[in-house]
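Read through the structure below, which is laid out as structure tokens, and then see the notes.
A single protein chain has been omitted from the complex, and every remaining protein chain is retained in its original position.
For clarity, chains are labelled A and B in written order, and residue numbers in each chain start from 1.
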Amino acid sequence: MKKTILLFSGDLDKAFAAFIIANGALAMGDEVTMFFTFWGLNALRKPNPPSVAKKIVEKMFGWMMPRGADKLTLSKMHMAGMGTAMMKGVMKQKNVQSLPVLIKLAQENGAQLIACSMSMDVMGLHQEELLEGVEIGGVATFLGEADESNATLFI
Amino acid sequence: MKKTILLFSGDLDKAFAAFIIANGALAMGDEVTMFFTFWGLNALRKPNPPSVAKKIVEKMFGWMMPRGADKLTLSKMHMAGMGTAMMKGVMKQKNVQSLPVLIKLAQENGAQLIACSMSMDVMGLHQEELLEGVEIGGVATFLGEADESNATLFI
Partner (left out) sequence: MKKTILLFSGDLDKAFAAFIIANGALAMGDEVTMFFTFWGLNALRKPNPPSVAKKIVEKMFGWMMPRGADKLTLSKMHMAGMGTAMMKGVMKQKNVQSLPVLIKLAQENGAQLIACSMSMDVMGLHQEELLEGVEIGGVATFLGEADESNATLFI
């Protein structure tokens, strides 16, 4: 059975939860579609994207938002980086996979990753700045996937 | 197929996502029920409501919370208003409809908008302070709608 996950949040902990659920579902034989919108797009940004022509305001969004899964921070207890570093450290110690690894695994195991075209347009993000294999779609794509799913989560 | 959206958040970006999904679903021929609770109620407040008799604490909630869809702010990068203004500016430039317009469209296209009675009671909001056409219901109403839907989102 298909699961559709819409990742709206750009928080490390929420992105982490989304990909833990996605990988769990894939392991259980489910199909998984993930739709990334607003701040959720940041999880898909390449750490070192090719340079693309942008307007000033698009450049500003690009600078202010975290560049990729490894730069996301906790929604709570970030504490100027200390809390986020502590959480990452504990996870590593407990052999919990990092977010970039979870994203890679989800892709390898067949999750469909779709970036919201309207959010990309508003935030000035171009396809070549996002991870390889990410598709682009709109709200109709998301709703079509939800119609085929037995659970749709907004995270 | 029906979609039920519970809007709990009072953030501009989340309310925006909720109404983009709602209008998308309506365009695809779905029925849509939206249930507004807690901070989500603020999206339904009239900008210039009639005056109603309130207790002190109800007045305080009324003053502290944003009065209507046009007053909501971003969950991230609000930056004392600069980020929210920048986002609104970019959206306008990209011909993305504003939140008040999206709400109007949803209502015109048949979305059922239901305000949570318990939240209204706690926050001291009266029906005449909310947009015309908004109904009032409780958690049983929400659950009944969810039972008829093939996707229910908590936003």
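Heads up, the rule we're going with is that a residue touches a chain if its C-beta (ideal position, glycine included) is under 8 Å from a C-beta of that chain, and two chains touch if they have at least 3 such contacts.
Since we're looking at a predicted model, the values are computed, not measured.
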{"item": "Touch criterion as defined above, residue of B:Met82, B:Val101 or B:Leu143 at the omitted chain", "value": "B:Leu143"}
{"item": "Touching residue (missing chain; options B:Thr33, B:Thr84 or B:Thr152)", "value": "B:Thr152"}
{"item": "Residue in contact with the excluded chain [from A:Ala25, A:Leu44, A:Val122 or A:Val139]", "value": "A:Ala25"}
{"item": "Residues in chain B touching the chain absent from view", "value": "4, 6, 8, 10, 37-39, 57, 60-61, 64-65, 118, 121-122, 124, 138-140, 142-143, 146-147, 149, 152-154"}
{"item": "Positions on chain A where the hidden chain makes contact", "value": "1, 3, 13-14, 17, 20-21, 24-25, 27-28, 30, 75-77, 83, 86-87, 89-91, 94, 96, 150-155"}
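To be clear about the criterion, only the chains that are shown with their structure count from here on.
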{"item": "Chain centre separation (chain A, chain B; CA means) in Å", "value": "25"}
